[in-house]
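Removed: one protein chain of the complex. Kept in place: all other protein chains.
First chain written, first letter: the chains are A and B, and each begins at residue 1.
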Amino acid sequence: MPEDREPRIGVYICHCGGNISGTVQCELVAKALKGLPGVIITRTDESMCSDAGQSMIEQDIKELGVNRVVVGACAPMLHEQTFRGAVTRAGLNPFLYHHVGLREQDSWVHEHNKSAATDKALRLMSAGVAKARLLKPLEPIRLAAEKHALVIGGGVAGLRAALDIARQGLRVSLVEKSPFLGGRMAQLGSVFPTEQDARKLLQDLIGKVAAHPNITIFTQAELTGVSGYVGNFNIQVRQHSRGVTEENAAALMAACSQLVPDPFNYGLTDRKLIYRPFEGCYPSTPAVDWEHYDGRPFDVGGWPIVLKDEPREFELNVGAVVVATGFDPYTPSRGEYGFGELPQVVTLPQLIRHLALSKDGQGLQWNGRAVRDVALIHCVGSRQVDGVHTPPPDGQLNNYCSRVCCTASLHMTAELHKRYPQLNIFDLHQDIRTYGRGHEEYYRQALEDGVRFLRYDGAECPVVCAAPKGDTHPVLVKVKDLLTYGEELEIPVDLVVLAVGMMPRDIQGLVKMLKISRGTDRFLLEVHPKLRPVETAVNGIVLAGTAQGPMNIQESLSAASAAAAKVASLLGRGRVELPPFVAAVDEHKCNGTGACVEACIYEGAIALQTSEENGRQIKRALITPANCVGCGACVSACPNQAINVQGWTLAQYQAMVEAIGAEMPALAEVPA
Amino acid sequence: MDKLRVEALVIGGGIAGMQSALDLADQGFQVALVEREPSIGGRMITLSKVFPTLDCCSCITTPKMSAVAHHPNIRLFTYCEVQSVREQGSGFAVSVVQKPRYVDVSKCTGCRDCEYECPITVPSPFDRNLGAYRAIRVPFSTAVPQKAVLDPEYCLWCGKCEQVCPVDAIDFSQQMETFTVEAASIVMATGFELTPVSTKKEYGEGRLRNVIDPLMMERFLAPTGPYGRVLRPGDGKEPTSIAYVQCAGSRDETLGITYCSRVCCMYAIKQAMLLNGALPLADITIYYMDIRTFGKGYEQFYQNAKAMGVEFVRGKVALIKEDADQNPVVKVEMTDTGEIVERTHDLVVLSQGIIPACRPTVSLPVGSDGFISVPEPDCAPCVTERPGIFVTGTAMGPMDIVDSIISASAAAAEASAYIRENRAALEVRKEAAYA
Partner (left out) sequence: MSAPDQQPRILILGTLSGGYAGADSTGQSHLDYPANTYILPVMSPVMFPPEFYLRSFERGIDGIIVMYSGTDSPYKVEADLTARLINRAYGMMKERGLDIRRLRLAAICTVCVKPFLKEVNQMNELLKGIGVARDELAAHASAAHLEKEAAHG
């Protein structure tokens, strides 16, 4: 290999059509550099980036045996790639190339001091030569990648991500904790702004996912362990027993009489221990609520049948992971706006379930009473203010906006008005945030429908209390209304609906296993909201949907498709290619101090490994290149200079600094 | 070159188009990106800083621009316009016009010698016409490609640029050239324009000198801006009282724009915060109906601005006029008190909304809001009514940068799935034909 031999450096200085040579005396610089150790040829050209200039370099590599190339030209951003390409074409490793910016950082900024500019060019170029002497051939980090992705979560985001990844020809394992797919979307009636039936949309999506040959679905399954890195994650999964089969389901369900509050309906109804959450659920086989089942036998035709959860454990090898664990609706604390104390106070998700269960053709009923007046309070569990709201036990207020509740509330008022035109609706808000395409229509519709809007200040929230006995209505809502210039109003109502926000789910275990991070809002954190909006700091782990923050269905779908695009780019070729600029350990110098491990900022990039050598236990740092970004925090921490970022070594910098600081032979011919 | 075959053609080189192109190219698809301006970067590259992180906008945009320029799977066509799109086989034949730059891009090194020599000064649309550049110039300092372009509308054809160009790149003989791109799929990323307030009589129809649009303020605040500081365009005075009029051209039935433009609350708050830094003594007022800070980290951003002393006044601005010193006077109905008051400011920014940028050459149904129609937003948010054509970013409705980038990746996912499935279907059909 040419690169293994002694450095034979070719130096090329571009005139840039006078842009550099008009200020910097390129020929003098070239001449002065000729004497530097290792430099076998220096050349100048009117336009080094032209075909002729590039061919010249290629020819020198082939004919003169040049094995390190330094070009001084315009900014590296513009042409570094060009010259790396030329070098590669001539059969040299592209990383044996170094680019020096002589235009933007020299000739264009020192036009009035030509001799100083020339001196600077000489120093910058000799620094380049000093680095070139120490350049080593590098290869991109190539990791074999499983063409197989794991999607965690079977809600709308997880389903969409799974489908979109599968459509790119990759295999997908979809792991859902609950026994049924669909997540929160299954609990909705219709969706805004299309007014389509949520369950119908979901069933179409589930149908496609279930039918796709690339997708395997695991319900009642959760992660118990994660190891590995991008391209090669090893995932341990535990899957609970279904408990019933399609064949014995009907008999068992008939035999089961024990009821528990149905979480699908937010406790508004009860369901059996053996259940289907809704008609048309997937899978259609009922599941056993293991959490509430006490092991008592079911009497099926005189036979006592005991059901057993015998979880099975298995492993999945995947190249990437999509986290689509979704959200929980905020649960108001007891007494917050009367919640939990007054039976007439419900959350918006509860009301959605209540309406889904209510029959048309009769008025709105709640708690056995006809509802004539209803108050809807926005921002419950969102936009919380320190000093106004009582923090929950963990002390964390939700100071964020939950994004979907305004439109969801007005979507609800539209449905209420349509189904119960006689109903009086009061809407108590801070700001109406109907931002999305078609959302403002709901606001206008509500105004047309006669919804009475009242505006409260975030520092003075409405108060919900029981009405005095004998009042026409059971509940009073007191509010200082800014739309009537601060009038203190008391609104007697039959029902109070709390538009609760979104909360991140409790997935602490998963977060730890995956080594991903959460933001101050406790939702999962992306690397950068604009540069890498669905990626986590762990290479190969991406986010989809409301696990990342409040989103509506449309936004969750987009985020999920975006996550799928990232996974497809990563795994599509069956290998992951990463830049070679990662930390590398010099085995001869490393004596296992562990300082690098402590200093490392990125998860799983570096660890101490113990091995046996000549009967002795030796500790050494071991890099996992897939998790290293090459920041070099380990480099500055190592007391033995045993670790370096490839392509950017400390020795290279020291050599460059020495070249810049060195006493140079005067450029005699340069006019002062 | 008169014909090029690609798997995806992306129309528009703003942030959404760039992201879509990158995501498709990263998956190994051949992509052509067509941009009508001489540089990619779109609206985003003209902005100062971006909310809510307050990152320097250029620092976020330029890496994507350079990634697009250097990607082996992306062919970049700047200063080109799509002329027509017709179905051809299982894909599209897209006719593209290359407008003459009068500069041979294969020779131009972006040295700007032509620009320094050019005697003609013209208003710079990059700076919202607040600043000036030459009739021949590199469009802006971080433009991609770094190639000069000559503006024939202003050029006197004096030939000075030709004389001074060190690489003989000036070519006055260039003509419009048409070429065809055959594409298996198309991604529309055609972006937005500001709502025209010139049609709003109550806000001065664009005649008031110290009433500006938000993109002008972005240029004032940008480190590369025309004046390098914030001043009134009317007289160059440093403003000490600046007001933002929210929903200027959004949620406004009189303009026929009834939707919310989504970004105006956040950019007004962001600019207010930046102004607070640039002009610490200035009073900043935001007149609004509802503050819609709904994105991740946005509500906290709003609360920070309040804590910083930015004044938020709930009220609809009914009228803006001018006093004798060209100070804008804002007549506002204060919603919280019912009073109608007049307040004088030095500078007023109209928080204008977003309308679709015109793209008459690709025939696609639009919604009642004028944006490209997406028939199944709750199922396939980037799929248009024409199979094989996808839409992303502000071409499908107002959205901020974060949402545009997500939407761009989503469109790339849809397009790539379409390309694969279409290819598979074609192969099946081919087999059937042979059988």
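The working rule: contacts are C-beta pairs under 8 Å (C-beta built on N, C-alpha and C of every residue); 3 or more make two chains touch, one makes a residue touch a chain.
Please read these numbers as outputs of a predicted model, since none were measured by experiment.
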>> From the list A:Ala127, A:Leu223, A:Leu423 or A:Ile553, pick the residue that touches the absent chain.
In response: A:Ala127
> Considering the whole complex, which of A:Ile9, A:Met77, A:Val230 or A:Ala547 touches the chain not shown?
Replying inline: A:Met77
> Hey, which of A:Gly10, A:Gly53, A:Gly101 or A:Gly436 is the one touching the hidden chain?
Replying inline: A:Gly101
> Can you list where chain A touches the absent chain?
Replying inline: 75-77, 101, 103-106, 108-113, 115-117, 119-120, 123-124, 127, 527-528, 537, 581, 599, 601, 629-633, 635-637, 645, 648, 650, 653-654, 656-658, 660-664, 666-668, 670, 672
>> Contact with the hidden chain only, please: which chain B residues?
In response: 53, 55-56, 58-60, 62-63, 112, 141-142, 222-224, 228
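Convention: only the chains that are shown with their structure count from here on.
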> Distance from the CA centroid of chain A to that of chain B, rounded to the nearest Å?
Replying inline: 26
>> Under the definition above, what is the set of chain A residues touching chain B in their complex?
In response: 16-19, 46-47, 49, 74, 77-78, 81, 103, 164, 167-169, 191, 193-194, 196, 201, 204-205, 383, 399-401, 403, 431-441, 444, 482-483, 485-486, 519, 521, 523, 528-531, 533-534, 548-550, 553-555, 557-562, 564-566, 568-569, 572-573
> How about chain B: which of its residues touch chain A in the complex?
Replying inline: 23, 26-28, 50, 52-53, 55, 60, 63, 66, 70, 109-111, 113, 146, 165-167, 251, 258-260, 262, 290-300, 303, 314, 335-338, 367, 369, 371, 376-382, 396-398, 401-403, 405-414, 416-417, 420-421
